[in-house]
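Only one protein chain is missing; all other protein chains are in place.
A, B and C are the chain letters, set down in written order, and residue numbers restart from 1 in every chain.
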Amino acid sequence: MGLEEDNKKIEESMRETARKLLEDKEVDAVIGYTEGTLPMSSMAMVITRAEDVDKLIWNNYCYINLATYLVPRIAQLVDPEKGDLKVGVISKGCVGRAIIHLKVEGQLNLDNVKIIGIPCNGIIDRKRIEKEIGQKEILEVSTSGNEIIVKGRDFEEKFAFDEYILNVCKQCKVKSPPNVDDACVGECQEIESVSDDYSDLAEFEALSAEEKWNHITELLEQCTKCHACREACPMCYCNLCFVDQNKPIWFGKTTDLSDIIVFHLIRSIHLVGRCVACGACTSVCPMGIDLNLLIRKVERIAKDRFDFTSGLSSKVMPPMMDFSMNDSQEFMLEED
Amino acid sequence: MSEEEEEIRIGVFVCHCGSNIGGYIDCKSIAEWAKSLPHVVFTQDNLYTCSETGLAQIKKGVNENNLNRVIVASCTPRTHEPLFRSCIQEEGVNPYLFNFVNIRDQNTWVHQKEPEKAFEKAKELIAMGVAKAAKLEPLEKIIVDTTPTALVIGAGVAGITAALSMANQGFETHLVEKEAEIGGKLNILDKLYPTNQDASELLKSLKKRVNDNTNLTVYTSASVKSIEGFIGNFEIEIEQNGNVKELTIGVIIVAVGASLFTPTGLFNYDGQKRITQAELETLLKNNQVESSNVVMIQCVGSRIEERKYCSSVCCMVALKNALEIKERNPKANVTILFRDLYTPGTYYEDYYRRAREAGVIFIEYAPEKMPIVEDNQVRVHNEYLGQDILIPYDLVVLSTPLVSNEDNKDIAQMLKVPLEENGFFLEAHVKLRPMDFATDGVYICGSAKWPVDITESIAQGYAAASRASTIISHSTLEVEGATSSLPEYNRNLCTGCEVCITVCPYKAISKDENDEILIQQVLCKGCGVCGATCTNHAIVIRHFTDDQILSEILAFGGQYDGV
Amino acid sequence: MTQTETKTESEEWTPKIIAFLCNWCSYAGADLAGVSRIQYPPNIRIVRVPCSGRVSPFFIIKSLMDGWDGVVISGCHPGDCHYISGNLVARRRFGIIRDVLEFFGIEPGRVNFMWASAAEGERFAVLIRKATKIIKELGPIKKF
Partner (left out) sequence: MSEKILNKDQIGKFYNEFSDYNFYAPVNEKGNILFKKISNPDEIVLDFLNSKIPPKSVLFPNKEILFEYEYEGKDVIIKERDDLDEKYVLFGVRPCDAYSFQLMANFFSFHGNCEDEIYLKKKENTLIIGMGCNTPKQTCFCTSVGGNPFKKEDSDIFLVDLGEKYLVEAISDKGKELIQKMSWLADATNADKQKAKELAKKAEEMITTQIDAEKINNILDENFKHPIWKEVAESCVGCGTCAFLCPTCTCFDVIEEHDHYTNKGKRIRIWDTCQAPLYSMETSGHNPRPTKIERCRNRIMHKFSYYPKNYDLTGCVGCGRCVSYCPANNDLRSILKEIEQIES
C-alpha cells in the first residue's frame, strides 16, 4: 500500500475517534494538525465541535509535537477537581510519550487528557529536502507510492520516503503511543521497554575528543539562539530557561560559539531521560541544524546508564527523579 | 524583600597558627595583600586567632571598622567555625556572616615542601573566601515549640517497653494497638529464651505496669488514621471503634512488629501434622504435644529468592522448643534439618550445646536439595553420606520467618518514611542512626525494622524511647538556619515538576493544597540536593547559594568584584 | 575564557583545579590528609559544599568555561552519605554530565568524581594526585 492510502486510513480513523470523543462529551477540545499554508508544513489546531473533525489531517509533515501545547501546566489539566477542561490530543508515538512523561513530571493529569493514538509512519525531513533543492522555491509536494515528489516553477524532483524521513523516525521504536493508565484511545500499544541499537552513533563516538568538539561546533555554529528548538520541545517547559536567568547570570546569551555550545550542552543534560525523540527541534530550526545526534545520545545515556526510556510508563521514575545503591559508577576515580 | 543596601565591609584575619601556617608562608604579607581585595576594609595577621588575644583582636577589628563580614584564614571550620561564629555574634554580627578559609589542613600541611606554591594558593583561597563572604546573607536558626507527648504505634513487647519508658520519664504517652489485646506475639508464645521464663508471666507484668501508669493511654482495636505536621508538632488522628480522636504529638515511635508467615504449599503444611513453630508454641503452652517423632525444618520460606533475608529468631526458637519437647518427653526423637545454624553469643550457643547433649539430632541440608515431607517420613539428602536419609515423624514443625505487615505501606506513607525491599521499615542509617528515621521526630524499634527476638525488642524499645526523649525533653527545638527554600521571588521559576520532592532524603518537600511546592524548613537539613537537581535552580540553598558558590568559582584569579 | 599564559616561559605549566568537597566526608578527609601531613600537588582549590548532591551541573560547566583546567567532585561513599542519599542522586547526575561532556568533545578527564571518607586522608591525597596528573596531561582547557 502506498503512503497516501496509509495516511488516508490513519486520517479517517483519527477523525472518527475525535468525532466520537467530542460527541460523547468525553473531551471538550481536540488538539490536532490541520492543512498548512505552505508545502511541507502543517499547523496545529484546536477544535471543539464534532462537525470540525474533518479539518484534522494527517500527513508526513505533522512535525510539531502537540504535547508542547499542554505545558507549562494548565491548571485545569492538572487538578481533576478543577478539571473543567478535558483535552484529546492527536498523538503519534512521540506525542503520546511526551504526554505520559509530562504526567510523571506533574504537568498534567491523565484523567483530563485523552491520547488519541495514531500509528505514525514517519515525518519527512523537510529541512534536508529544502537544502537539497537549494535556491529554488518549492511550490508543491505530494507523495506517490513510496516517493515524495517535490515540484517548483521549473523543476520536479523525487525523493525516496524511507530515506528522507527524519533520522529519529528511522530509529523510532514507538510509532504509536504506549497505552498507559488507559489514557489512550485509538491506535496504541502495550509496551514496557524498547531495545535499541545505537550503531548509528558508532561513527561519532569513535572520534577523538578533538574531532568530536570540531564536529559539534561545526554542527551548531549557525545557531542564532532563537530558541525555536526549545520552544517546540514538549520537555522544555521551564518558565524561565537557564540561559535567560540573570540572578545569577549563569551562561552567556550571545551567539558566541561558547554560548551556543553551552546552551545545547546544558539542554542535553536536562533532557537525559526526558527527551521523547520527536525530532521537533530539528524540524523547526530556521537554520536547518540537525539535532538528531544530540537526541540519540541523550536517549542512549538514559538507556545505557539507567535502562530508562522516557514516556513508556507513568510508574517508572525517570533517572533524575530516582536513585539506586546499584547505579553504575565506572567513571568514579579510583586508586590504581 | 528589599532592605536598604548595606555597604559590605569585610575583615580578614590571617592566622599563623604558631608555625603551622606561619612557618611556611608569610602571613603578614598575605594579610597586607588581602587589603586589595574587593570589599575588604581591614586585615590583620594573628599568631593564634583562636586564642583569647586573637578573639579580642577580631572583636576590636569588628568594632573599630564596622565590619559586617569576617573571614578567618586558618585551620579548619570543622573544629573552629563555632568558636569564631559565636565570637562575632557577641559583637552583634550574624554568625552566618562568618567565612572560614582553610589554609592549614588543606594548604600548608599538605604542601610543606612547596611553600611558594602554598603561599600563592593561600592567597587564592582567601580571594575565593572573600568573594563568597561578600555574598553571605544573615540567617537565623529556626526555633519551634515541641509538644511533650509521644505516640507509640504497636503494643508488642518493643512498643510497650518504649511507651513505658516514655511515660516513666513523665511524658504523656499514647499507645495504639490494632488488636483487641496488647502484648503482640507474647500472646502466642510459650517460653522465652534464654531465661525460659513463661511468656504469659512477662505479659502479665507488662500489662500491670501499663495499667498502673497514669501517663500512659492505651487504645486497643485502634489505628492511626492520619499523621500531619512535623517533629515536635505532629497532628494525629486515632480511630477506635469508629470514633476519631485528635492528638498533638511531639515524637512518634513505630513498633508495629512483624507478621507470622503461613507456609501454604510448602512441605505439605496442613496445620495439623505439619505445623509452624508458632503453632507449636500454642500446643506447648496448652500441653498438647504428644508426638514422639518430631522433625523441624529450618529456613522455610526464608533465605530464598523471593525472601532473601534470615529471620534471625527461628534457629533459637527451634532449639528452645526442641529442648522443651525433650524435657517433657526425653524419649521423643527430635531432629532439626537446617541449612546454617545461627546461635551467636554465649547464651545462645549454650542452647545449642544443651540441645546436642539432650540428644536432638541436627542434619544439614543443601538449598539445592530440599527435604521432602512425605506422608509419614521426611526424606533429606545428606551430603556426607551422599544419600537420602528417611526420618519417620508424627509431627513436622516448620520454622518460618517473620514477615513485614501488610499495612506497613500505609503507615510509611503517612509518616513519609521508607520501607526496604521486604516491606520492613528502613532506618536512617544502619550503623550511625539505627533507631531513627530520616524523617525527624520519628523512631523505630522491634521487628518492624527487622525480625528480632524479645530481648532485642526490649533493648530497642528502650533505645528508641531514649532517642525520642532527647527531642521532647526540651520545650523548643533549634533547627539549622542553612536550609533550602523556595523564596517568593523564585516562585515563577518553579514548574512543579516534583523532581525536588522525589530526591529530598527528608521528605521535607511536598505540594500544598494550591499545588505549589512547599519546603518544610524544620525537616530540611540543607543538603542542597533539591536545588542542584532543579533544572531551573528555583530552590535556594541558604549559606551555599548558587550566587555564593558561583562567586567562588569566578574568584579564580582573585579579581572577582561581585559584578 | 582561557588563562593559558604561563608566568614565565621557563616555568612548567600546571593546571588549576577546582574541587567541590562535601562537608562531612571528603572535606574532613582532606583535613585528615593535612593532619597526617600527606603531601599532594598544590593545584586544587577547595570549595566546601554541604553534600556532593549540592553540586549542580552548572557549577562544573561554569568552572570549565571560566578557565579552571579541571574539576574534582568528591563525596561520601555510597551508603555513607550524611544526608542518606544525596550522593546517590549526585552519582546519577555525574554519570549524565560526564557522558554529555564527553559527547561534546570535552575530555572526560577534565571532570573527576570520587568518593573519599573522613577517615581516608591517604586515599584523598592519592586520588588528588591522580586527578592532577590526568588534568595536567590534558593541558590547558580550551576556550568554550
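Criterion: contacts are C-beta pairs under 8 Å (C-beta built on N, C-alpha and C of every residue); 3 or more make two chains touch, one makes a residue touch a chain.
Fair warning: this is a prediction, and the values are worked out from it, not measured in the lab.
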Hidden partner chain, touching residue among C:15, C:34, C:50 or C:67: C:67
Touching the absent chain when the full complex is considered, from A:30, A:64 or A:332: A:64
Touching the absent chain when the full complex is considered, from A:228, A:293 or A:317: A:228
Touch residues of chain A, complete complex, unshown partner: 36-38, 41-46, 64, 68-69, 130-131, 134-137, 139, 153, 222, 224-228, 230-232, 239-240, 244, 249, 252-256, 280, 283-284, 286-288
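Rule of thumb we're sticking to: only the chains that are shown with their structure count from here on.
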Rounded Å distance between chain A and chain B, as computed from the means of their C-alpha atoms: 44
Cα-centroid distance, chain A relative to chain C, in whole angstrom: 36
Length of the line joining the C-alpha centres of chain B and chain C, rounded to whole Å: 30
Sequence positions of chain C contacting 2 or more other chains: 57-58, 62, 85, 89, 93
Contacts with two or more other chains, residues of chain B listed in rising order: 503, 533, 537, 546, 550
Residues of chain A defined as touching chain C within the complex: 205, 207, 209-216, 242, 250-251, 257-258, 261-262, 265-266, 268-269, 272-273, 294, 297-298, 301, 305-306, 319-320, 322-325, 327-329, 331-336
Contact set on chain A toward chain B in their complex: 71-73, 75, 78-79, 105-107, 237-240, 242, 245, 247-248, 250, 270, 317, 320-323
Residues of chain C that touch chain B when the two form their complex: 3, 16, 18, 27-28, 30-31, 33-35, 37-40, 42, 45-51, 53-59, 62-63, 66-68, 81-86, 89-90, 93, 125
